[in-house]
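For this view, one protein chain was removed and the others were kept in their places.
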Amino acid sequence: MRNLVTGGMGFLGALLTRKLLANGEKVVIFDVRQDFPVFAADLKGKVEVKRGDISNWVDVMEAVRRYDIDSIFHCASLLTAASEADLSNAFRVNVVGLMNLLEVSRIMGVKSLVAISSGATYGARKPPFDINDATRQEPDNMYGTTKVCCELLGKEYQRRHGVNYRSLRLPMVVGPGRELSYYFGDWSGVIELPAQGKPYKVRINTDIPCGYLYAKDAVKALLAFRDAPESRLRQRVYNVGGFVATLDEVIAEVKRQIPGAQITFERDTSAEMRAYNQGNSYRFDITAATEDFGYRPDYLLKEMVADFIAEVRKQKG
Amino acid sequence: MRNLVTGGMGFLGALLTRKLLANGEKVVIFDVRQDFPVFAADLKGKVEVKRGDISNWVDVMEAVRRYDIDSIFHCASLLTAASEADLSNAFRVNVVGLMNLLEVSRIMGVKSLVAISSGATYGARKPPFDINDATRQEPDNMYGTTKVCCELLGKEYQRRHGVNYRSLRLPMVVGPGRELSYYFGDWSGVIELPAQGKPYKVRINTDIPCGYLYAKDAVKALLAFRDAPESRLRQRVYNVGGFVATLDEVIAEVKRQIPGAQITFERDTSAEMRAYNQGNSYRFDITAATEDFGYRPDYLLKEMVADFIAEVRKQKG
Amino acid sequence: MRNLVTGGMGFLGALLTRKLLANGEKVVIFDVRQDFPVFAADLKGKVEVKRGDISNWVDVMEAVRRYDIDSIFHCASLLTAASEADLSNAFRVNVVGLMNLLEVSRIMGVKSLVAISSGATYGARKPPFDINDATRQEPDNMYGTTKVCCELLGKEYQRRHGVNYRSLRLPMVVGPGRELSYYFGDWSGVIELPAQGKPYKVRINTDIPCGYLYAKDAVKALLAFRDAPESRLRQRVYNVGGFVATLDEVIAEVKRQIPGAQITFERDTSAEMRAYNQGNSYRFDITAATEDFGYRPDYLLKEMVADFIAEVRKQKG
Partner (left out) sequence: MRNLVTGGMGFLGALLTRKLLANGEKVVIFDVRQDFPVFAADLKGKVEVKRGDISNWVDVMEAVRRYDIDSIFHCASLLTAASEADLSNAFRVNVVGLMNLLEVSRIMGVKSLVAISSGATYGARKPPFDINDATRQEPDNMYGTTKVCCELLGKEYQRRHGVNYRSLRLPMVVGPGRELSYYFGDWSGVIELPAQGKPYKVRINTDIPCGYLYAKDAVKALLAFRDAPESRLRQRVYNVGGFVATLDEVIAEVKRQIPGAQITFERDTSAEMRAYNQGNSYRFDITAATEDFGYRPDYLLKEMVADFIAEVRKQKG
C-alpha cells in the first residue's frame, strides 16, 4: 500500500515507518519538522517527505493526491504539555487536523485511516484503574479533550460516509528515542540512559502501578488493526495495552539485566507531578482487540527491558 | 446584565429574549438571519440586532465588544437534519462557533456563557430510557457529535482558564412557534394546529413514551442556571427535562381541552421516522438540576397543553 | 469539457451555463443558493448542481473531484453593496474563495480557470475615462479591492505553478434577469420593464456616458478566452467591453423600438448615487482582447436593445 504517516518524524511515526518499509510498503512521511531528528536520521533518503501543516488542508490534500495515498496512519498531534499551553492551537492541530484528514479521505476515497488516540481520554488525573469498553471517557485536560472529539468525529464520518476511520487508544508508550520530557521522561529514561552506560535520576513516585506499552507492540497493533477485515470489527476504536508495572519493578528488571546501572532518586512531590503519575495508573482490558484483530503484546516487562537495551546498544554501535 | 443571545431569532432564543426583556435586562440578538421570522416579529425594534456568522470570529468579537456583553446565551446551532446533510458545515457552525465564543469570553472576560446542549448526545437512535449523570454519552449522528465536542471544549476552558461555561442538555422542546419540520413536527404540531382551529395529521408512532420539555420551562431553567452561584454547582452540564408522555396521552389531553380538535393519522413506518421517534424516548433524571439550582418543571402534560393553547390564541387575537 | 460554473444560478452564470449546454458541453453549477431563481428556472433538471460555499474548500474540492471537472468558470462573488457592508465576509467569499479554486486547480490539475474581474478595479468613484492595459488599478471600494487581490493571486499561481488562470475585467453588464438593485438598476431596467409593457422610473443622471457590455457578449468573450491557445495570450487579464452610451441615448433607442415606452424621471442627486453613476463612466480599450482571442462585441446600442427586448418577450411568451 501507499501509506502516508503523519508525524512520521516523531518517535512512534518513525518506528512505524521503518516497519512499513521492512514489509515492502511505500511510505510518505508528512511532518511539520524541517528535518529528521537524530533518532530517525536513518530514514533520510529512504522515504518521500511532504513537509506540511496538518491544519492546512492544502498540504494534506496535496500529499494524498501527489502520492496517490491509499492508507493513512495519523500519528501527528500536539501532546499534553503543548495542548495545555495553547488550547486554540491544540484545537487547530488536533481537531481541525483530523477534520482535514477525514474530508480528504472521504473526497479522495482513501481506503484506510488509522489514528492514534489515548488513554488520556479516560482522564489524565485520576482515571479508573480498570478500563474497558464500558468505561466512560471523561477527559480532564486539553489533550484528552481533543482526542475524544477526534474519536467522535471519526466515528461519524464512518457512519455517515463510510470513511474507514479506525483508532487505537494507547497508554504510555515506551521505547528508545522517546523524548524524555520532564513529566513523561522517567518511564523510558530509566531504561534508555543505563543502556547507554549513563546514570539516571528518577523523579516520579515508584510504587504506583502504571500501564506500559512497548513501542514495537504499538506498531504491531497499528498494522494488525489496519489489516483486519471490516467484518471482524465490532467497534471503530479499541484499547490496546502491554502490561502494568510499578517503576520499582522496572528498575529491578533493569538492574538485573544491567548489573551496574546507576539509578538515583530525587522525588518530585509536586501536585503536578503526582497528577501525571496518577494519570498513567490504569490497566486496559484488551479483550476486544485480541478477539477482533488478534492483538496480544509480545513484550511484557522482561522482554521489553531486554529489547529496549538491545536496541539502544545497536544504535550506539 | 447585558446579554447576547445567539440564535435569538430562533424558537427558543426569541422566547428567552422576551423573558430577559421582561426582567429588565438588556439583550442583543446575534443571528445569521436577515430578519425576524413571523413568530418573533414582536421583538423587532425592542432589541439590538447584530447580524453575523457564529463561525466568523470577527462577528462574535464585534458583538461582545460593541455592546459590552457580560452574559451570553448560546442558542445558535445547526440542528439534526442540517448537520447530517453537511458534516463539514456542522463542524464549522457548531464546534468552531463555540470555540469562537469560548475564546472571546476568555479574552474579553465575559462573565457567563450558557450554552444549549441536547439529549442527542446520548444517542439519537436508541438512547437508554433512563438517563442520569452516570449514563455514557454515545452520540450517533452529527448533531449529537458536535454537541459532545462542545461540552468537552467548554469544560476544558472552564477548567483551564476559568471561563464560566455552563450548559444544559434539553430533550425535545415543545412550544408555539417551533418549526414543524417533518421528523420533529408532530410533538408541537398536534397542539399548535388544533389551537389555531386547524386539522393536524400525525405521522409518528403514538404509543412510544417521549421526553417533553415545554419551552417556558427551558427558559426558566436557562435563567436559573445562569444565576446559580458557582459554589452550588457540582458539574458544568446538567440534564433538564419536563415530563414523559406518549403522543396518545398528549392527543387525549388536547381533545379534552379542545373538544372539536381534528387530529387524523397517517403513520410513516419508515426506518428513518422510527429512528427519530425512538431518539426522543428517554427520561432525564433531573435531581442534580433541582438540588443545584432549584429547577423543577412548572408545566407537566396538562399545564403545558393549556398554556400552549392559550399562547397560540393570544398571538392570533 | 466538464465545466464547473460557480455562481451558476446568478445572472451571468446562468446565461453562460445555457450557452455551454447549447454547445454540447457538460456543466455542473456550484452555488450557495438553495434553488434556481425565476430567471434561471429553465436550467432546473438540465444540469448537475453542487450546493456549496466557495469559501469552504471541502465544497470546492468535492465538486471538482466528484464531477472530474477540467474547466472552471468562476462567476460567484459578493458584489459592491454586500462587500462594502461586511469587509471580512467579502474577503472570505471573494479572496479566500479564489484561493480555494487556485489550490484545487493546482492540486487536481484542472485545465482551465476563467474568473470574472471588474472595471471597479480601476476605481468605483472616479475612474479615468479611457482605460487601457497601462492604466493603473486603484480600487476605492471593497469589491474592487478584492478583485485586484484575486487578479494578483491568480497571476502568481500561473507564474509559479502553471495554473491556467485567466480573467476578464467586465464593465457594467446589462441583460434580462439582471437584479435591478437600487444603484445599478437603471441600466438594465430602462429596457427590461418597457419590454414587459411596464413603466420605469429613472433615478440616475442620464447624460453621463457609461461603458456597457451586453450579457451575450460577455458570455461570448468568456468562451473565446477560455479556448484561446496559450501561445496567443500576452497577458492573463484582459479588459472586455461593448460600447459607450449615455442613458439618454439608450432611452431614445428604447423609445424608437418600443414607441409607447413609459419612462419617467425622478433623479436621485445624492452623493452616493452620483458616485455609482461616475463609477461606470469609462471606456475600455479592447485591442488586446481583439488581437489575442478575437473578441469584438456583436451588440452595440441598437442591437443590444433589440435583442434584450426580444429575449424579454420570448420569456414572457
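Per-chain numbering from 1; labels A, B and C assigned in written order.
In this text, a contact is a pair of C-beta atoms (placed from the backbone, for glycine too) under 8 Å apart; a residue touches a chain by one contact, two chains touch by 3 or more.
Computed from a predicted structure; not experimentally measured.
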{"item": "Per the touch definition above, residue among A:A14, A:L43 or A:V58 touching the missing chain", "value": "A:V58"}
{"item": "Per the touch definition above, residue among C:D59, C:E103, C:D217 or C:E253 touching the missing chain", "value": "C:E103"}
{"item": "Omitted-chain contact residue, chosen from C:R160, C:R234 or C:K314", "value": "C:R160"}
{"item": "Candidate in contact with the missing chain, chosen from B:V32, B:V58 or B:L301", "value": "B:V58"}
{"item": "Option from C:T6, C:N141, C:S188 or C:S281 whose C-beta touches the chain left out", "value": "C:N141"}
{"item": "Residues from subunit A at the interface with the omitted partner, ascending", "value": "53, 56, 58-59, 88-89, 92"}
{"item": "Subunit C, residues in touch with the chain not shown (by the definition above)", "value": "84, 87-88, 91, 95, 99, 103, 134, 136, 139-142, 145, 148-149, 152-153, 155-157, 159-161"}
{"item": "Touching residues (missing chain, whole complex) on subunit B", "value": "57-58, 61-62, 65-66, 103, 107-108"}
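Note that in this section only the chains that are shown with their structure count from here on.
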{"item": "Relative orientation of copies subunit A and subunit B, as a Cα rotation angle in degrees, nearest 5", "value": "180"}
{"item": "Subunit B and subunit C: spacing of chain centres that average the CA atoms, whole Å", "value": "43"}
{"item": "Subunit A and subunit B, separation of their C-alpha mean positions in angstrom", "value": "39"}
{"item": "Junction residues of subunit B, two or more chains touched", "value": "88"}
